[in-house]
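Below is one structure, written out as structure tokens; comments come after it.
Note that this complex is displayed minus one protein chain, with the remaining chains in position.
Now for chain A:
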Amino acid sequence: MIHSLFLINNAGDLFLEKHWKSVISRSVCDYFFEAREKAVEPDNVPPVIRTPHHYLINIYREKIFFVSVIQTEVPPLFVIEFLHRVAETFQDYFGECSETTIKDNVVIVYELLEEMLDNGFPLATESNILKELIRPPTILRSMVNTITGSSNVGETLPTGQLSNIPWRRAGVKYTNNEAYFDVVEEIDAILDKSGTTVFAEIQGVIDACVKLSGMPDLTLSFMNPRLLDDVSFHPCVRYKRWESERVISFIPPDGNFQLMSYHISAQNLVAIPIYVKQNISFFETGSSGRLDIAVGPKQTMGKTVECLVVTVHMPKVVLSANLSATQGTYNYDPVTKILLWDIGKLNPQKLPNLKGSLSLQSGAPKPEENPSLNIDLKIQQLAISGLKVNRLDMYGEKYKPFKGVKYVTKAGKFQQRLSEWLLVHTEV
């Protein structure tokens, strides 16, 4: 399966290598560098690259390329999913997954990689099993370790490894027992120039932070489970009970985890919380253009829209922007051609507006294409789909836990197109 792993940063430096079978020379990465160069943008690097003797499957995450070397047939998703799991484990251990943290913790990284794969086949990927085998670094622990000479490595097989519930370790104890659930919904939408919805759907996840002693058995129920169109669960959730009773019954992992993700399809009408009025035009002569963007609330269910950010990908010929914003700050990056307008909280009484002129490269023709707008926002205490948690029950333990549910709505891939499509008149 997975033969070797190379970590490469955005600048093309190979800073870590690990082999699970015989050593493969790092020169195999030359094929990757070639593809990387051809792709220009890191996002455009093909995930699967064929070389004469090997196959390279890579992911790009947190500005690092995880390049794995494969020699024989394997489901590519298997490798991709595993590489993402590696990145998540690093994030879990070091707080963030970056070149610096990986380099600083290279020994732990190596120990982790050693446990996660045996002969290229995944051995232990559950976070709580790994944490029993290799303790995550903390400042206190590393100090204690240097003094006492004790180690970060567990000596016995983690209990989860052999049990039917590998995601939970035995003997968890807390003085404060608490269980928090965050219902986070993201609106994915494509709007056309006039603001009409071309496509919209809601993707939701329920993130949990469960710190409960012993072996609690939880049941989470919804007021309106019928809303959920398609769901996928953490392995701890009993699928049978969901099918028969539409409740989520599970023995939770310890700590933070994603309980489920769901999908509310485009068939249900999706409320669009804001509208954007925009007018971006370029003049035939004089190498300049005008921009005017206004944002206002649409269907916010009485809640405040926060963290509102509008991003415009400008055509390549736009050199600079001279604008004024009634609220928030704007910034135009002439290298990436991205105009970023950070509005903040949306005040319905005084609608924010950004307008001014754009200057274009002199002599260049008027840009043919129109840019598109990407919108980012956040609404606290609201699940835009209307999903509501009914109750959380705990069985199996006697104490009374503290329970809490929070709702947040965010913009996911929320895009407004500015291009006209009056090119072909289709009358079918």
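Methods note: a contact is a pair of C-beta atoms (placed from the backbone, for glycine too) under 8 Å apart; a residue touches a chain by one contact, two chains touch by 3 or more; residues count from 1.
Here is the rule we go by: contacts and distances are computed from a predicted model.
Student: Just by its UniProt name, which of "DNA-directed RNA polymerases I and III subunit RPAC2", "AP-3 complex subunit beta", "Transmembrane channel-like protein" or "Acyl-CoA dehydrogenase 6" is the chain not shown in this complex?
Tutor: For the chain not displayed, UniProt's protein name is "AP-3 complex subunit beta".
Student: Can you say which of A:74, A:325 or A:351 touches the chain missing from this structure?
Tutor: Final answer for the missing-chain contact: A:74.
Student: For the chain left off this view, which of A:232, A:279 or A:380 is in contact with it?
Tutor: The missing chain is touched by A:232.
Student: Need a quick check: the contact residues on chain A for the chain that isn't drawn.
Tutor: On the side of chain A, residues 1, 14-19, 21-23, 26, 39, 41, 43-44, 46-48, 50, 55, 58-61, 70-78, 80-82, 84, 106-107, 109-111, 114, 118-119, 121-123, 125, 146, 149, 151-157, 159, 161-166, 168, 170, 190, 198-199, 201, 203, 215, 229-235, 239-240, 251, 258, 261, 263, 266, 313, 315-316, 365, 368-372, 374, 396, 413, 415, 417, 419, 421, 423-428 touch the unshown chain.
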